[in-house]
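Partial complex: the chains shown occupy the same locations as in the complete assembly.
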Amino acid sequence: MIIKLKNNISDLDFKRIENFFIKRGLKLKDASSNEVKLIGVIGDTKSIMESDIMALEGVEHITRIQVPYKKASKVFKPTPTIIDVSGIKIGGDNFVVMAGPCSVESEEQILEVAEACKKAGAQILRGGAFKPRTSPYAFQGLKLEGLDLLLKAKEKTGMPIITEIPSVDLIPRFVKDVDIIQVGARNMQNYQLLKALGEIDKPILLKRGLSATYDEWLMAVEYILAGGNEKVILCERGIRTFESYTRNTLDLQAVLAAKELSHLPVIVDPSHASGRYEMVPQLAKASLAVGADGLIIEVHNNPEFALSDGAQSLKPEKFSILMKELKELAPYFKREIK
Amino acid sequence: MIIKLKNNISDLDFKRIENFFIKRGLKLKDASSNEVKLIGVIGDTKSIMESDIMALEGVEHITRIQVPYKKASKVFKPTPTIIDVSGIKIGGDNFVVMAGPCSVESEEQILEVAEACKKAGAQILRGGAFKPRTSPYAFQGLKLEGLDLLLKAKEKTGMPIITEIPSVDLIPRFVKDVDIIQVGARNMQNYQLLKALGEIDKPILLKRGLSATYDEWLMAVEYILAGGNEKVILCERGIRTFESYTRNTLDLQAVLAAKELSHLPVIVDPSHASGRYEMVPQLAKASLAVGADGLIIEVHNNPEFALSDGAQSLKPEKFSILMKELKELAPYFKREIK
């Protein structure tokens, strides 16, 4: 951490700054020139936030030299993390495809979609039981009944399931029944939830927040890892930009950055990113090309009558064609789709 | 709601769209011209989300004509809502000032700051007991101990207290002890929390999310109002922009918009908006000038040694000067600071 001091800083204020860091077990090193007063702070500064230091009289500007997360960092763990979900590898050579409807709507629907997804080659079944919706008046999911239906689909197809958790109190039930627990974009900084998920032994898929920076995303991961749960899958799902033609804007550089900065697997959600099913196949192929470890895609047998987000769902036939294309393309990128 | 259809829509698809709306008790009205096929949907469309309709084959574009919220809307309740907190009015002629430290740090600190704030003319005491921090390694607040200290300060000064709630499980304790429950920006779309707060009888201060639009903010309010709790105070606290010189960017137009669209009181947090204490006094005066119903300001007796966010805290002397200026200025804007 480098601190630029005001040129007219008083001796007393300098003394105070010195004490501030010494009290926290850190050392200072002078790095000033004739024109600028600079000090370097040496040691582990992760527990100190910039806004706290800015309050010290005489401080003008602070630059963090090291990333603010530790366990999420590639420096801490240089080898890629591969997560095993009932024998399916997430990370490594496997290119995993999770597919299913936005919302679980009925037994018939989820079974039909699950079988179609499985047949096309998806390895993991996705489906929303608890739906966070912008409007309190919109369909909020079948809730626990939806979870039961997902379990039926799992039983019938043998596919592990991933579904979004809405709140801390449901953790015991999700640990028991769900194979990957999804944290939605709006909950990326719900720290109570992240802390609680850090204490369990279950893979977590953490979606990037709508306007989150890479550092904020990895700091949210750090909340989970710090608790002891090391099975985190990152998911890029589009960010908010000024464009309204699409729902969000897919940031494929996020995949590259997350892989440069972290050891965790990264998958892409092209359905929520674009919000337009016509764009999903091409974005899916671009995700494979850029180096993602997999995809999570919305598939619906009857998107016109979906209870949520039909606009971004592929029909099973189109999904099947996409899977065929991905399988052909994968070896080119040294990936395998089983 | 106006729906633009594709020019080449099939009769079957049109029939399906018709059924979709009729099943939901809505009526359709043709509004087409020679060039464009348009239908108007008549009735209460609040429970239908655009993304659901977009999935219907043949739909090209949707325009919502009415706001998606109801109870938060000025159309629903044209008279301004005034919220009473132990005799202090929020809304109406009163210009309320809430002040106190970012975090409660010790008994000595909170008592000293509370008395200074009271003396300067603040009506309500703010102070963080549970601190949501980006880093799991940073100070997370004194938690329940901090709440106890706030109660001591309340007892001693007679000031009602406002503090942020981190999660649903703490609601009973907050209902018992806190006068205004604050929902932080990161929790603006934590729907489980909002729903639970809708079921209690206690004023809620809802901060605008970092990248939230006005509609999203008012939809979050709607979650609380829909549950029956009508005591919501809106708080503009700065949005994320491309600028990094300041922490966030204060959007004073949000105050005007919230008052055009809604009947609820709106206050401003200049401390979090700018993140720089030097800017707070001028932003506070601009907030009064633009028509806000009050302010929430960070004050610290010793900001250099604050455990969080010292950079944006005013010292008691500077806060006292600001209060004097605001009192002089208030009558000009037909406001009163008692």
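Per-chain numbering from 1; labels A and B assigned in written order.
Please note the rule applied: contacts are C-beta pairs under 8 Å (C-beta built on N, C-alpha and C of every residue); 3 or more make two chains touch, one makes a residue touch a chain.
Note that the structure is a prediction, hence the values are computed from the model and not measured.
All protein chains share one sequence; of the complete assembly in this entry, 2 are displayed, while the total copy number is 4.
In this section, only the chains that are shown with their structure count from here on.
The geometric centre of chain A is 26 Å away from that of chain B, both derived from CA atoms.
Chain A meets chain B in the complex at residues 16, 20, 46-49, 51-57, 68-70, 132-139, 166-169, 186-187, 189-192, 195, 210-211, 216, 219, 222-223, 226, 240, 247, 275-276, 300, 303-313.
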